[in-house]
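Selected chains from the complex are presented in situ; the others are not included.
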Amino acid sequence: MTTLERTRPRRRTWEETPLAERAGLQFEVERFLYAEAALLDARRYRDWLALIAEDIHYWMPIRRTVSTSDLDLEFTKPGEMAFFDDTREVLEMRVKKLEAGSAWSEEPPSRSRHFVSNVRIVAVEGDEITVEACFRLYRSRLNSEADEWTGRRVDLLRRAGATFLLARRHLFLDQTVILANNMSTIF
Amino acid sequence: MADGSHASAWGEAEILSLFDASTGELDRRVLSDEGLYRLELERIFARAWNFMCHDSQLKDPGDWLISWIGEDQVIVVRDDDGRINALLNTCRHRGNAVCRAERGRAKSFVCSYHGWNYGLDGRLIGVPGLKTYYHDDLDRSRLGLARARVESYLGFHFATLAEDAPSLHDYLGEVGRIGLGMLCAHGEVEVVEGIQKNVIGCNWKIAVDNLFDWYHVAYSHNSAQAAGFFDISKILHPKNQMVMLGEFGHAIGGPGIPPERQATIDGLTDDEREAMSRAQGENQPRIRPRRAAELMGPVGVRSEGHPNIFPNLWITLSGVQMCLRLPRGPSKTELWWFTIVPKAAHPALKRKMIWEANHIFGPAGLLEQDDGENWTQATRSARGVAGRKLGQRLSMGLGRDEAAASGNGGSAIEGLISEHGQRWLYRAWTEWMAARDWAQLKANHSRPPTGTV
């Protein structure tokens, strides 16, 4: 939510830009996000890394079940514990691990499907675009094991020539207890 | 769902035969049988001292969180006198859950069904219509939330449902106390915000025995090494292993500091030890200050391994994390990861400790990821008609090592990587499961051995 709050002023200015321009950017952004998702589902991790900015913050805080009065405690904060709190260096390690052939939770490799939906540009500042979306990651393993994770995603895209780079990905999961053996897949 | 309302089909002799300590042969049904699982809830979890939380998680009166004793939900709450209470999360009227969130702050607990109101100590302090509908005729003193016994050691709170359980101090014994002492070796601690929780399709015991298992590290976690995340050779110390065995199934397994190195350390001031820690580079456990000796004793202080407080509390990273393994059925376990830092630690050090905890363990941890897959498959194969007859083989180091008294009730085995810890766990398990009550368990449990093991 906080993000939504924070970005509201920004968004207003973005809303003022002409429809055609906004529609065009929406197309470019969706195209990028879909292509990025397809690389992960195709297990083309190296090509995926090529879309990741040097300074990326890839973060999934822990969600807790709390009463309405405690909603400020729903997600852990930066610097507290998290499921993912990665720099590019860590993401590269995750990729190396997936390539090792001995990452048993992904050997044989899972079958993943990254659904990116409800894509919304919430802020544009210079060459940086903040995008919110709903995600659903479906993972099927071995004969019949299936996991799914859904949630809200806040990405920061940065223009880099003809394409974008992913400079921030914050993942707000809709689960508290993770109902899966692990989270060995890249979200 | 297990109902467990009728007596188990498992007799004492049959239970004792499920693990043969003389060969290390484990009957696989221990990991898959529904009846044994139900009996575990009665004879292990309802009877043991279960870890609830650390003092720092409940700072003020009214602070509460949910924890578990087996599959029973417990509200752990600090009352107005600052005492920690553990209350079954079920209303005494019709059984509704009194708390549904994971944590919160409350003045009292009001049940959402009919509004019965319970104090922070569980007493029933309010009943709508008490005077009218109940004609003031309700024995409130007998209708408080069911209380579990709560005792603490070094700020770690445990609860048991067994009236006849020994005190927490006696229950822990030397080895359990060393385990908790390890967490406090660097000074008074606090739990970092955020407990990673996930569910794994394995039996809870295979997750527990794995913490003694330094044999699996090289192969199971090979990919973390390949990724350049850690250097196994720097952490494994296969020739300097120390296993400590305590009463009631507590144990510690993993690298031990050789006596000569410890002697050197003993000669240093705390500042010198800090300098030495900084010097030794990545992935090396921080050298403990002098206070550690009081907490861990002369032998325990040399352990850099993994303590387990029986049945299911693992202390890891030489005291930076704890992991609870909560039973959720014969083939399902819920893991809770706690991260502990010294209150007084430098912010930069805290950040470093949190960063490591976040990336080593937990469902996305670069090490932890791979364990669940092996445990799940080991559990699955224990269900097959043929598979479950094969037994498991826990014979590593059997009869090859010497155990010596560690001075205060426990014993220590020094040598190579072995399966002494796992054998001790399953031997204790059979004793817990065969005992009808605490009296019988006290009489019939194995004492930490000395001599050849």
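Before moving on, here are some points about what is shown:
For reference, chains read A and B in written order, and residue numbers begin at 1 within each chain.
Methods note: contacts are C-beta pairs under 8 Å (C-beta built on N, C-alpha and C of every residue); 3 or more make two chains touch, one makes a residue touch a chain.
All values derive from a computational prediction rather than experimental measurement.
Summed over the full structure file, the protein chains occur with the copy numbers A x3, B x3.
Heads up, the rule we're going with is that only the chains that are shown with their structure count from here on.
Of all residues in chain B, those touching chain A in their complex are 100-105, 192-201, 220, 222-224, 226-229, 334, 337, 339, 351, 354-355, 357-359, 362-364, 366, 368-370, 372-374, 376.
In the complex of the two chains, the chain A residues touching chain B come out as 60-62, 64-67, 69-70, 73, 76-77, 79-86, 90, 93-94, 96-97, 100-105, 145, 176-184.
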